[in-house]
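Next up is a structure, given as structure tokens.
A single protein chain has been removed from this complex, and every other one stays in its place.
Here the chain labels run A, B and C in written order, and each chain numbers its own residues starting at 1.
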Amino acid sequence: MKTELSGSHAGGSITETSAADAVNDIVMAGNKSKGGRPYFLEDPAVERVLNISMAIAADLAVLHERLDTIERLLEAKGHLKRAEIEAYVPDDAAAEERQAWHARFSARILRIVQQEVEAVANPENNVPMRTIADEINEM
Amino acid sequence: MKTELSGSHAGGSITETSAADAVNDIVMAGNKSKGGRPYFLEDPAVERVLNISMAIAADLAVLHERLDTIERLLEAKGHLKRAEIEAYVPDDAAAEERQAWHARFSARILRIVQQEVEAVANPENNVPMRTIADEINEM
Amino acid sequence: MSYQLPPVWTKLQQHAVFPEFNHDERARYNFLANLNRFVSTVIAPGNKLAYDRRVEPNFKKEHGRGFADRFEVGEAMKQDPVYQMWAALRRSTMEMRQQNGRAVVLRQAKQLASKVAEELKGSDSLQLNDDFRVPPYLTHVDNHLMPGSYHTEYFPGDVSNAANYDSGLFVTSGGMLGSLTDGGGRAIAAWVKETYPDFHPTRILDIGCGLGHNTLPIAQAFPEAEVIGIDAGAPMLRYGAARAHALGIQNVKFIQADAANMNEFTDESFDWVQTTMFLHETGGKSIHTIFGEIKRVLKNGGLNLHIEQPQYTPQMSMYEQFMRDWDAYYNAEPYWGHMHDLEPADLMVEAGVPKDKFMQVGVKAINDLDKKKQDGKVTEDYGRSPIWNVFGGWKSAGK
Partner (left out) sequence: MSYQLPPVWTKLQQHAVFPEFNHDERARYNFLANLNRFVSTVIAPGNKLAYDRRVEPNFKKEHGRGFADRFEVGEAMKQDPVYQMWAALRRSTMEMRQQNGRAVVLRQAKQLASKVAEELKGSDSLQLNDDFRVPPYLTHVDNHLMPGSYHTEYFPGDVSNAANYDSGLFVTSGGMLGSLTDGGGRAIAAWVKETYPDFHPTRILDIGCGLGHNTLPIAQAFPEAEVIGIDAGAPMLRYGAARAHALGIQNVKFIQADAANMNEFTDESFDWVQTTMFLHETGGKSIHTIFGEIKRVLKNGGLNLHIEQPQYTPQMSMYEQFMRDWDAYYNAEPYWGHMHDLEPADLMVEAGVPKDKFMQVGVKAINDLDKKKQDGKVTEDYGRSPIWNVFGGWKSAGK
């Protein structure tokens, strides 16, 4: 029979046709289906970011389910009771470490906003790179 | 006294009033408060995506704290030292598996961007579905 | 908590040629099923609210008349932010489902092909056709946003797309089709047995059988019959035959054939010709050829049934038509809309069923999962709910 081994779905790379014995599953998993993709939000870039966020959400849920499995296995083996996890209250030292983690996490996720504030605070560090290039050319 | 059992906050579904004994906590937890919601970003869709992202971030932090609790409990019980976690270096096989996980994760979160690239690579697969519908109607 | 939860993915029955899922891959599907449930029960009802409260009133105010057709509804809805966000999310979950499923099967594509070949060793239940040409209406589109659709194979013997389909429908349908995704086939088999207790078919044809998930319950319900499933997609047939074998079902064959040209089969050779969610994946010319072929291969006095989504009739609100049309454009089922504009009774005439013998009933999926997962009000999720329209009739007994 005529196999359809070519076309957009056959290749691991985006435009190449792959050898039959080299299924590049990582890339092919995300192949586009035929037909122009409809965008529903007015700015397609927003919808792209939404799709990225939803994929992150998916893997967060996966990680949660994995940890849940680990907890249940540990409990079944007698290593750790889930009730102990629920009852855990950190002592002051642990509390401080955990809060510091949260603070650093907030700093990581809001980095770009912090930098916008810094851009306002230090306008001298906000010169277009093209201008800087020309300035450096005179240095 | 007159209890306010009706209205938008009383029901599990969006428009219905729920029975008193059927508090649909999953839906009601997220009920909207009175008053039009202000949007601060120029495109409200961007702000919606921001809110989704912040909620994902919240649960990522929660998961981190949960794992921190488990680690501390396992350490207290002598099952696992946190220092061992910090000191862990994967052997080559483990390293490969872990790197493959990262690759697949990148592929998942950037799927939509990959597909945009494929749309450019294969313009023949980028026809509006309305056109395809009409073409198929002739097939 | 009165919120209804979908069943976990592990309730899906694992047969011998089922792809292996690791822990996280299973969890990824659990997330998607739950996300779909929330989007369809909490977010989707916003579409109707937006339509009733602002989209339609604004259109009437602006144009001094109501909507003329579902396309006008669509143009107006496209401007509404609630619809926009719902649609963006729905499309996103469907694409994620494809990516997630493909990631699973493609990483084990070779092993799957071997398992299938092993299962089919010595069996004659699969007949592929080396000279087969996939109909253009299938090569033209990736149905359900599944890249490569039913027919693409990435190497000889490949079953990736079939395995992906088999393992993911449970998620998209929220488990409502049962542990073997066979709720549609079970429903039609039960309905036929109950409605026509004296009907004892010996040869049954299931056109567009795919991987046979709705064919097998018919074969099980009529163990005396020889059941033949045909499809254009070699990976589907290959996987379907191996799956049937693995599930111990013997009276079914999977044959690669074109529904519009079934020269494999002689005239009047089947007692019953069935299609299930197939017609809307054909084409506007082919569908008529197909009905002609059905007439040819169906015995006089034979039964012809089609499970489909409801047709668009003047009685169906334009809003509902628009929502049901959604999958046509956005879930890559482009013929869906045109097909549902046809008059089923006219199609049946082409199959040899007189207009006054035309029948049409609603059936609901029969599934084997926990009772409580089936009960309760099903939120209408246009084109996704496990409730279908069955139409058909008995072919005239001949001259």
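A few points about this structure:
Rule of thumb we're sticking to: contacts are C-beta pairs under 8 Å (C-beta built on N, C-alpha and C of every residue); 3 or more make two chains touch, one makes a residue touch a chain.
Because the structure is predicted, anything quoted here is derived from the model rather than measured.
Among the displayed chains, contact with the absent chain in the complete complex occurs for A, B.
The chain that is not drawn here is touched, among residues B:P38, B:G78 or B:P123, by B:P38. For chain A, the list of residues touching the undisplayed chain reads 85-86, 88-90, 92, 95-96, 98-100, 102-103, 105-107, 110, 113-114, 116-117, 120-121, 123. Although one chain is not drawn, its touching partners on chain B can still be listed: residues 1-5, 7-10, 20-21, 23, 25-26, 28-35, 37-42, 47, 50-51, 54-55, 57-59, 61-63, 65-66, 69.
FYI, only the chains that are shown with their structure count from here on.
If you draw each protein chain as a dot and join the dots that touch, every dot ends up joined to every other dot.
On a Cα centroid basis, the chain most remote from chain A in this structure is C. Annotation: 34 Å between the Cα-based centres of chain A and chain C.
The distance from the centre of chain A to the centre of chain B, with each centre set as the mean of the Cα atoms, comes to 11 Å.
Within chain A, the positions touching two or more other chains are listed as 7-8, 26, 29-35, 37-38, 41-42, 47, 50-51, 54-55, 57-59.
Annotation for chain C: residues touching 2 or more other chains are 84-85, 92, 95-96, 99-100, 103, 140-141, 329-330, 332, 334.
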